[in-house]
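All protein chains of the complex are present and in place, except for one that has been dropped.
Which chain is which? They are A and B, in the order written, and residues in each are numbered from 1.
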Amino acid sequence: MIWTSRWPGWRGIVVVTAAVFVLDSEPVRAEGWPTVPDELFTALGLTRDVSASDLYAAVAARYYDQAKGYGEGKFSEMWEPTALARYLDPGLYQGREALDFEVTSADCATCHETVTPGWVHAANRSVHADLQALRALPADDPRAYKVEHLDEVEANLRTMGKLAEGEVLAEVACADCHMGVGVKAGNHKTDLRLPDGAACGQCHVRQFSERESERDTLTWPQDQWPAGRPSHALSMIANYETAIWAGMAEREVAEGCTMCHTTQTSCNQCHTRHEFSAAQARKPEMCANCHNGVDHNEFENYMMSRHGLIYQTNGDNWNWEAPLSEAFASAGYNAPTCQTCHMSVNGEYSHNLVQKVRWGFNPMPSIAENLDHPWFQARKELWVATCTQCHAPSFATSYLDMMDQGTIQGIGLVQEADAVVKKLYEDGLLVGQADNRPAPPAPDADTHGGFFGLFWTKGNNPSAVEHEYAQMWEQEIMRHFKGLAHVNPGGFTYSYGWSELIGSLARIRDEDTRLREGAALEKRIEALEAAGGD
Amino acid sequence: MIWTSRWPGWRGIVVVTAAVFVLDSEPVRAEGWPTVPDELFTALGLTRDVSASDLYAAVAARYYDQAKGYGEGKFSEMWEPTALARYLDPGLYQGREALDFEVTSADCATCHETVTPGWVHAANRSVHADLQALRALPADDPRAYKVEHLDEVEANLRTMGKLAEGEVLAEVACADCHMGVGVKAGNHKTDLRLPDGAACGQCHVRQFSERESERDTLTWPQDQWPAGRPSHALSMIANYETAIWAGMAEREVAEGCTMCHTTQTSCNQCHTRHEFSAAQARKPEMCANCHNGVDHNEFENYMMSRHGLIYQTNGDNWNWEAPLSEAFASAGYNAPTCQTCHMSVNGEYSHNLVQKVRWGFNPMPSIAENLDHPWFQARKELWVATCTQCHAPSFATSYLDMMDQGTIQGIGLVQEADAVVKKLYEDGLLVGQADNRPAPPAPDADTHGGFFGLFWTKGNNPSAVEHEYAQMWEQEIMRHFKGLAHVNPGGFTYSYGWSELIGSLARIRDEDTRLREGAALEKRIEALEAAGGD
Partner (left out) sequence: MIWTSRWPGWRGIVVVTAAVFVLDSEPVRAEGWPTVPDELFTALGLTRDVSASDLYAAVAARYYDQAKGYGEGKFSEMWEPTALARYLDPGLYQGREALDFEVTSADCATCHETVTPGWVHAANRSVHADLQALRALPADDPRAYKVEHLDEVEANLRTMGKLAEGEVLAEVACADCHMGVGVKAGNHKTDLRLPDGAACGQCHVRQFSERESERDTLTWPQDQWPAGRPSHALSMIANYETAIWAGMAEREVAEGCTMCHTTQTSCNQCHTRHEFSAAQARKPEMCANCHNGVDHNEFENYMMSRHGLIYQTNGDNWNWEAPLSEAFASAGYNAPTCQTCHMSVNGEYSHNLVQKVRWGFNPMPSIAENLDHPWFQARKELWVATCTQCHAPSFATSYLDMMDQGTIQGIGLVQEADAVVKKLYEDGLLVGQADNRPAPPAPDADTHGGFFGLFWTKGNNPSAVEHEYAQMWEQEIMRHFKGLAHVNPGGFTYSYGWSELIGSLARIRDEDTRLREGAALEKRIEALEAAGGD
């Protein structure tokens, strides 16, 4: 397929340009990227006086590095991309079959006003469409902070030689995003690109670097997760390297997983094209694009928490155009959103959302056992600082302790269930285990209550009791933890979480007794038969 | 009960009037009802130059035709309407016991301002209450399009002799809807009616005809569904002719089904009395009146899709007073609603919502097998046209293909389960099947995993494994499809749909093995007993 041909990425355009400007020793930004964590500079061998051009070059180079999480990953031989894949991993699959002619940004608008009018209307409403209108905002407009953003973008582009000294950016036109910043025209068949994260990063160097720093700030002290994961920056490779995802025959169903894992490959998951409304991206529902459902119901828990219910009853009085740093002051928030808690560290907001992560998505014993390690303690203190924007430190601490203890109590139920199901598996007593248990598709391998059993079944694999257990460790304990973490009592006490885990454990023990009694009964029949055969 | 007496319907008032005007050869509307599909004219033996009066007469006559879906249906002998029924099927059950006095519309308001003040306040806020205010709207008001609607209504009424040439409609008063258009007074006991669809259709001929055309545009090429179904226009008869609905002893619970099936019998389900706000009817939550829950969770899937989340985060900036045709342009939508996709065909909006239906509510093998038939292909192309308002044609096509493939994959799981349960039923191995399986109430009949088993149980009918299977074919596969159709990845991958089907199939196979092993064990005991008896 022509469109599956690999595309070299924006690095092809920008990295070289950057190299030129390094020699020019472009003046560095005085503030030294304060919202980009130290860990990124260390990982990339940079210092804080790096120019925008160099910073972008280094971050983009790693973004495109197959050894560091770019591309189809270690199971790539086992699956074929669907036709939809090029929209989900726009850097990876590019190219089109026809429309071999030159176009300018003006041509784009003219033609697409008919072909796909929604794009054009949305783009026309965006800040990108009229930077002059942005510059004209009165200083007391809540959006006035965007003028500083624009100044920063222009400074970035000057370090890259994309804008001359004193020159201002007139607009962000179609080709700037779809062909490269500053490109005025190109061939519709060969030059046009669906923008990936690095495409946005050309102008938004700071935000791109913040997001990419997630790889560096989430290095687990006891290797609970691979380095830099789970994070938005490495979400797509996490998808590609999930064994059952790679092994499933039903590629269209599997692509449902891919649809959420695009935060690595695009900025569009939170910043909806082509309007790119920041106000919209500040709302909790934007996070719900991915953070909903049976195994990570953050959205549901937030919305039903006191915080979320205040948002639902009062949020229409908050100023969504104001920057997050103004949330509790001039913007009038009287409750947090996803964004205010997860994007802030000590009052500073950035696009790195994992700097305070402790339990990391799925609460595991290996985390529970290490919560007093300094790495976890330091992060807990960052949470206390976040909560004390509106709560007493003693309240914050007591709730965070309760959340940890409640989570550990839930993990205990999962461990009890695991022991029961594992023993049944080892004793060969699972239904159909003796003669009707096909292995899951490669690269996966059989185990008791494996993740694969939530998406694949053949013969008696998984058995019913294993499916119940898989729901416990992969869904119920996560809902339990997410309910606790988002202060939704029903989410961890009586509707989800604990009460679900109790029900599942009771059914698993019931089944354990039943299977063992059945086996004993069969032995007695065998003995009778053997006796009868005497 | 007096109120169960049959009422002849608005046809009694209007059809005759219409007949008179046909003779007068009223000038026809030049545009020839462009939003009413050809199929309706063909079915009713009309041509596009038909007058409003004649069109209404023909559509209303069919609306009231018991041979064509009006009334209580083929199982009517088997059930009694509850006292609530007259509000759910207002054309069918009419009449009241008392209040035998003459009233005018002004009397209604005076008295009901005390008795039921909510009615009067809501009506006073409606467009109906002050047509002069409507006519005075400036041309650039987003509601100005309603003036054209009013012109059209007046033209309609002139063809019916309800309005003289040059006369304008002053208001729509209580009696216009509750006694007949133009009626000024009547008897509160004998003349008052709860308006049905045909009552609204007296003025809104075009919209009524569009809605009624659903009967004509959904004629399945391989008879997958009865002609004209599933549709809003025939929803009530579908309810009455559902066997378990008719057979259930618990009429009050059964009436819960009826409460949603009123789109045939009333316009009120979408156009809330007495305010009749069009802006309100444009919002997705209005569709959720019916389209929610375990077997048709369109609303939940939409709301959790990217489309719905954009609506939730940005919808308060959209102009809901603007007509749907302005949605993506001046009204500022940057995502679709239920209405923008399901009410449009090639950019033209109407009250026929089924012109692009392909999978039709419950994805069946008989649809899956015929997707390359021209009838289905033509409809798929209409979907591509809808999606390309905002998406590239290649994206639209690739997603629609993915949706079809994913649905087919889900159907495969249902078919596997069906084979297992059917065989157990045929082999007489279901729990309690031998001696404790009462038949469902007439007019239903026993089968394996029948629909009845979701609402009725007696003895061991349905058995647990059948109930699981019934949930698969009637709920899980539908959620799977609806998730795919509404682009909600969790809806078809990990939260609902596929992962639910996998769990159910695993449990069904587990039970199959267990029941067959149990039967084998019992045979061995019988053999031992027989041997012992020797």
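The criterion applied here is as follows: contacts are C-beta pairs under 8 Å (C-beta built on N, C-alpha and C of every residue); 3 or more make two chains touch, one makes a residue touch a chain.
Note that the structure is predicted; figures quoted are calculated from it, not measured.
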Contact residue for the chain not shown (choose from A:G197, A:G256, A:P323 or A:G406): A:G406
Listed residues A:L99, A:A378, A:A506 or A:A519, member touching the removed chain: A:A506
Of B:S105, B:S266, B:S344 or B:S463, the residue in touch with the unshown chain: B:S463
On chain A, residues whose C-beta touches the chain left out of the figure: 304, 306, 309-310, 312-314, 316, 328-329, 332, 334-335, 388-395, 397-399, 401-403, 405-406, 409-410, 483, 487, 489-490, 492-495, 498-499, 502-503, 505-507, 509-511, 513-514, 521, 524-525, 528, 531-532
Positions on chain B where the hidden chain makes contact: 82-84, 87, 96, 115-119, 121-122, 125, 250-257, 259-260, 272, 275, 277, 279-280, 283, 285-286, 288-289, 292-295, 316, 431-432, 436, 453-457, 459-460, 462-464, 467, 471, 521-522, 525, 528-529, 532
